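Of the protein chains in this complex, one is absent; all others appear in place.
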Amino acid sequence: MPISHEDVEHVAKLARLQLSAAEVEQMAQELGTILDYVARLDSLDLDTVDPNFYEASENLPQREDEPQDSLPQSDALENAPDDDGCFFIVPRVV
Amino acid sequence: MSRYAMESILERWEPVIGLEVHAQLKTRTKIFCGCPTNFGGEPNTHVCPVCLGHPGTLPVLNQSAVKMAIATGLGLHCTVTTESVFARKNYFYPDLPKGYQISQFDKPICTEGWLEIVLPERTFRAGIERVHMEEDAGKNLHDAQTGLSQVDFNRTGVPLVEIVGKPDLHSAEEAMAYLKELRNILRYLDVCDGNLEEGSFRCDANVSIRPSGTEPLGTRVEIKNINSFRNVGRALGYEIRRQARALESGDAIVLETRLFDADTGQTQSMRSKEESADYRYFPDPDLLPLRLDQTIIEEVRSTLPPLPEDVRSRFNEQYGLRPYDIAVLTDEKDLALFYEEIVTSGADALAASKWVQTEVLGRLSGDKLTVSDCPVPPERIARLLTHQSEGRITGKMAKDIFEKMWREDADPDKEVEQIGGVISDDADLRRICGEIATQFPDETAQFLAGKTKVLGFLMGQLMRQTKGKADPKKASKLLRETLEAIGTEGK
Partner (left out) sequence: MTASSPNLLFGTIDEARTALADGSITSTALTQSVFDHIEAIEADVHAFIRLDRSNAMEAAKEADQRREQGATLGPLDGIPISIKDQIVTKGLETTAGSKILSGYIPPYDATVVQRLKKAGAIILGKNNQDEFAMGSSTEYSAYGATSNPYDLSRVPGGSSGGSAAAVAAGAGFASLGTDTGGSIRQPAAFCGVVGVKPTYGRVSRFGSIAFASSLDQIGPITRTVRDAAHMLQAIGGPDPRDSTCRDTPMPDLLSSLEDGAKGLRIGIVKEAFEPDGLDPEISSRVMETANQLAAAGAELVPVSIPSLPHAIAAYYLTATAEASSNLARYDGVRYGQRADIGDVRKANLVDMYNQTRSEGFGPEVKRRILLGTYALSAGYYDAFYVKAQRVRTLIGRDFQRAFQQCDALCLPTSPVAPFAQGERTADPLQMYLADIYTIACNLARVCAVSVPAGLDASGLPVGVQFICNHMQEPMLLRVARACEVQTGGYNPPTPIQGLSAEGG
């Protein structure tokens, strides 16, 4: 079952993707098909299954608070689509 | 609106306030990479592939940030959780390199605590809901000259703790007291420098009002962009009045975020955020659950410095200071330490309290210095005060010597020695009194004729001639005796 166009448009907005009307229609169909398939998980009894699949022995490593080299400013800006030599430049933030 | 009008509003409506504070932790490096955290570098020079969110980079947690977050939790009487989880908060903004902020969501590092608020009329505990760790965002600037919007990522990834207070505050004054105490605690813990101007201590407020005497909470409004203690009071005052006025004229309060404008003193709705936020939080798969065993928590606990509330009760019980003096002396950790060192170096606690408040604080503010820059070390102040309490110098002399200590790095012992200290020997004083009587026969006669007021003049002369070194109590007593003896002889 296709999902609604509103849902597709809402999700596209969250993801900062612009879709044409035809793309919205296509995605509504395709996502619907995939979600119908995914619905097969509903047949499983999962209430007692922990969503945290990490083992108890796994722990987050922590690093020492020791400074590492930063990039020179020119390297930091090297890949920027737009910069003024000091800052990254973007359209105005309203 | 007049004070009277505000008071009458507060009779009808009870504000309910909860504060969310973002405090920057004083680590050397960022929370997930080795870039430095110091404020004020050239734009985009404290950055690396990790904090710029380059493809393929991964976060690695800074151990100091964890310890400081634990210390914050312990300082606020929280439970430190044995398993906390970093989550991604997804949204787009130019200052957010990865398109998500790494924060903690449903499993924060600390939960359920409180801090003690001391107001003139009452002392109470304000609840803390949670403390969680997160990374700071960068900075967007707008250059009015070029019309360009600029992004600087130096601050991106600086470690923060967000301290979420419970809605336990019911006035702007309580909110300000809460903030001051919280900032003080973080400074006592040495985890945050608490600088509002540089943004290392930032506050958002959730405000609602309800009819006085009722329980259900009203619709809450979040206020952002409050960047000074004064503005906390102004923003809350404005918002409470705005909500009361709206409700009294039959309007509803809208659940929204409002920005405080320091220029107008008003809060403004953030209209640009028309779409309701959907941050799509989920556990960050780049970071495993953070499991803290009791050993680490106890290690942090055992190295925890005293908190303001501990210091306050010690100053009261051990030194017998009054609440007002305690409030002044504990307002800053460095000042409390400074004071205490004077006392432990042998000075009388009450005399030291008075001296610090009148002499030290006065001179510091005059010279625009902080207590850590004080030119006179506490141990020297202790020696000076001891000379005074043991009668070797007078209060006036102590002040003069202190002036020299402040300006010329003078040593109090040498100064006291040099000026010879107080003249308190009875024979010496009697001789001086005799000389005064001889020098001022008219005044002496007037005294003997019953004009006892003239004793003040003669005493003044005595002090002047002894350059203030005469023990004033003794001298006054002996001067009277000397004059009376002359009268008896004369009869």
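Just so it is clear, A and B label the chains in written order, and each chain counts residues from 1 on its own.
In this section, a residue touches a chain if its C-beta (ideal position, glycine included) is under 8 Å from a C-beta of that chain, and two chains touch if they have at least 3 such contacts.
The structure displayed is predicted, hence computed values, not measured ones.
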item: Residue, one of B:Gln24, B:Asn90 or B:Ser353, that touches the chain absent here; value: B:Asn90
item: Hidden partner chain, residues of chain B it touches; value: 49, 52-61, 88, 90, 92, 94, 97-100, 146-149, 151, 153, 278, 280-282, 284-288
item: Contact set of chain A toward the excluded chain (per top definition); value: 3, 7-8, 10-12, 14-19, 23, 27, 30-31, 33-35, 37-38, 40-41, 44, 46, 49-53, 60-61, 63, 71, 75, 78-82, 88-94
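Following the convention adopted for this analysis, only the chains that are shown with their structure count from here on.
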item: Cα-centroid distance, chain A relative to chain B, in whole angstrom; value: 42
item: Chain B - residues contacting chain A, complex; value: 27-29, 33-36, 42-49, 52, 60-66, 86, 90, 92-94, 140-142, 146, 148-153, 272, 275, 278, 280, 287-291
item: For the chain A and chain B complex, residues of the former touching the latter; value: 13-14, 16, 52, 54, 58-73, 76-77, 84, 86-94
